[in-house]
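Below is one structure, written out as structure tokens, with a few remarks after it.
One protein chain omitted, others in place.
Letters are used for the chains, namely A, B and C, taken in the order the chains are written, and counting of residues starts over at 1 for each.
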Amino acid sequence: MTSYQTNAEILRKEQITGDIFRLTLNCPEIADQARPGQFIMLKASAKNTPFLRRPFSVHQTSINGRVQVLFKVLGKGTEYLASCTSGTLLSVVGPLGRGFTLPQKGTSVCLIGGGMGIAPLFFLAKRLSRHHDHYTSIKVMLGAATAKELLTLKSDFEQLGMPVEMATDDGSAGHHGFVTDLVQSTIGENPPWAFYTCGPHPMMKKIALLCREKDCFCEASLETMMACGIGACLGCVIPRPLPTESGEQYFHVCKDGPVFDAGDILWK
Amino acid sequence: MTSYQTNAEILRKEQITGDIFRLTLNCPEIADQARPGQFIMLKASAKNTPFLRRPFSVHQTSINGRVQVLFKVLGKGTEYLASCTSGTLLSVVGPLGRGFTLPQKGTSVCLIGGGMGIAPLFFLAKRLSRHHDHYTSIKVMLGAATAKELLTLKSDFEQLGMPVEMATDDGSAGHHGFVTDLVQSTIGENPPWAFYTCGPHPMMKKIALLCREKDCFCEASLETMMACGIGACLGCVIPRPLPTESGEQYFHVCKDGPVFDAGDILWK
Amino acid sequence: MEIGKPKLKVQLGSIQLKNPVMTASGTFGYGNEFTNYVNLHHLGGIVVKGISLLPRPGNPPPRIVETEGGMLNAIGLENVGVLAFINDKMPFLKEAGTEVIVNILGDTVDEYAEIANKLNNIKGISAIEVNISCPNVKKGGVAFGADPKMVSAVTRAVKDNTNLPVIMKLSPNVTDITATAMAAEQAGADAVSLINTLMAMAIDSETRRPRLANIIGGLSGPAIKPVALRMVWQVAKTVKIPVIGIGGIMNTEDALEFLIAGATAIEVGTANLINPAITGEIVQGISDYLSAHRLESVQEIIGSLITE
Partner (left out) sequence: MEIGKPKLKVQLGSIQLKNPVMTASGTFGYGNEFTNYVNLHHLGGIVVKGISLLPRPGNPPPRIVETEGGMLNAIGLENVGVLAFINDKMPFLKEAGTEVIVNILGDTVDEYAEIANKLNNIKGISAIEVNISCPNVKKGGVAFGADPKMVSAVTRAVKDNTNLPVIMKLSPNVTDITATAMAAEQAGADAVSLINTLMAMAIDSETRRPRLANIIGGLSGPAIKPVALRMVWQVAKTVKIPVIGIGGIMNTEDALEFLIAGATAIEVGTANLINPAITGEIVQGISDYLSAHRLESVQEIIGSLITE
């Protein structure tokens, strides 16, 4: 798998809401290679603070060499990214990791994103929309704290011709409650299903267990603390349900993931 | 001596030449207290790199609470300052240190600045211009690498009614050579003289020795590496010519200076 | 449920601090340098610049270098000497409205004893902190703090010469800091403080010269915080006397980490040079943290690290 380290120019910075931003980066090699569910490591500082790179899912790519990331400001790194103006160069390493497995023809597909977990699902949706007719249906379910975090993203999915159901914590758009509630009422219809999810751990856990129960295909994109993103530091582990024959007790999320078959994960 | 720590807003950033900038800061208490030759300590980073504050001479103050610094970009700290836009808040500690002693009535005054050493001399010039008639004459001699570094500053002094002689390394303005050459031809006329100098060490040394020879009053503003600027860390020392009675072998530049009687300095 | 203002008092042996926030020796001068920036009255205590028997001139410059997340210093223990300290600095300090802790240093065990003795009956001094990171001139220049036996000897010598509580300030440049901490405890120390600076060095690759005239200096600042925190945790688990945490504390969050690791009080060092008001801000910050977590007293977080 080829990946690159490059200095990518920020071509555009969009402020989706107060603390959610979308950066468009010019990095043709990465745009060309990236597959949905893969991520990039950004140097989110001009100096050494913060010290480590920060991982971000590829939100979408374009044939003219752009890579987008969608992020929420949490701490020093994302603050720095939010403060960058177009023209700034960011050091990027990517694309990295194992992305989503595309669904089999004839399945009903459901993408369930919570918060910034929506980022990689849009890339997946774009890829699926190339062969929309391969799938019985494609549903998108998005959850967030409040309506305004979802509006831009909702219309992005809708432009791909995918119906979007929403759930918000404050009830300001769609279902008042968790996005997982929406899944429950869907999973009965139209088998076989392929679920793809990314978002807060409890959300993904709930979906994973539901899918296990109903024996549905389900992939989840996980997060851990990463130093290198390229499989070198062995820092980014999560426990395997069972050790491998050679005694490995952990997955390395940056290499074995970030996308995993939800059934392979020890949901805590 | 009262000094303050405050978050000062950058009201204006001027680019004098490629790498020379002037910042106007809003810090009324410091503007009110500062005397020529004193300095301020600026936090020249948003995070911990660079770690220490950076000392800058007060270039001028205004009655409406502004403090200006004039600086050249050398490394990380000054790069950061040069990248700040108006509206940015900078943490400032000051005014600090011992400034210039104002000349006695009836003296001929000569201010000799080299490079960024011009910064504090302008503040002194402004103060002297309040009582221009107290002095037999006031001359200003400015040295720099090339003409364009001097033009703005020259006219600033001239607006105070002070004639300015220039020396440039490349001969692009004034004397082609060192500013010290100009001093040599002046020191004979119109005694008694009071010389004030700030700039590169070899320049100040030459002036100091000349003044010692002719027995002229001479003050020089020195630089050393400073961590605190307030006399607490004892990091900023230079050797005294003779130990004090209590055994002190060093001056603390941030407290005993930065302005010293040139005759008290061990010029190396 | 309404909760009053959280209680910040802590006990260091026989002295009580109004809060756990003190200043680290050598970074707060003799206190008077900071009156423009912080109300000394609000601090738990002031630890003054290290004092020796005779005045010391210190090292030639350069004495300080900036490093990534920290600095090196090789001040060389410049100080006014114990007599000038008593005459010139104590009058101000004893009116400062906070505990005054005098940091002392020596070249020999006897010198430590003698300074302790000279400080013993001086009004306004609350405790003595003993810097043992200095070279023992009788032992080929090995630092006192490098060897538990020398730590014992210095502790005893100081204890024998003062009625004041004695805080032994441990060096981090050792294989096992719990060994020197225990040596101090067994020899009668009332508390230990740690860490002093890490021995370090910087080179200018253009001139190929050391950046410090003294070649070697002490590393301080946030760069060393993780090392300091580890040592404080290890020592707090080992000794029964109070532990004072020092090393890279830049803000409230850092101070809390040391308290949680087991420090009864903390000393803020290099941060004073960058933000001369920081100690006051940390006192306030600890109080705010306790309120936000509905804790009544700072005691509830000291040593509260959950390790399962």
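Note that a residue touches a chain if its C-beta (ideal position, glycine included) is under 8 Å from a C-beta of that chain, and two chains touch if they have at least 3 such contacts.
Note that this is a predicted model, so its numbers are computed, not measured.
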| item | value |
| --- | --- |
| From C:L77, C:A157 or C:I224, residue that would touch the chain that is not displayed | C:I224 |
| Residue of C:V38, C:I51, C:V174 or C:I274 touching the missing chain in the full complex | C:V174 |
| Absent-chain contact - pick from A:S62, A:Q159 or A:Q249 | A:Q249 |
| Missing-chain contacts mapped onto chain C | 67-70, 72, 146-147, 173-176, 198-203, 205, 207-210, 215-216, 219, 221-227, 229-230, 233, 248, 253, 256-257, 260-261, 289, 301, 304-307 |
| Touch residues of chain A, complete complex, unshown partner | 2-5, 43, 48-53, 91, 93, 224-228, 230-239, 243, 246-250 |
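Convention: only the chains that are shown with their structure count from here on.
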| item | value |
| --- | --- |
| Farthest chain (mean CA position) relative to chain A | B |
| Chain centre separation (chain B, chain C; CA means) in Å | 36 |
| Centre distance in Å when chain A and chain B are each reduced to the mean of their C-alpha atoms | 55 |
| For chain A paired with chain C, centre-to-centre distance based on mean C-alpha positions, whole Å | 48 |
| Shared-contact residues (touching 2 or more other chains) in chain C | 68-69 |
| For chain B, residues that touch 2 or more chains besides their own | 48-49 |
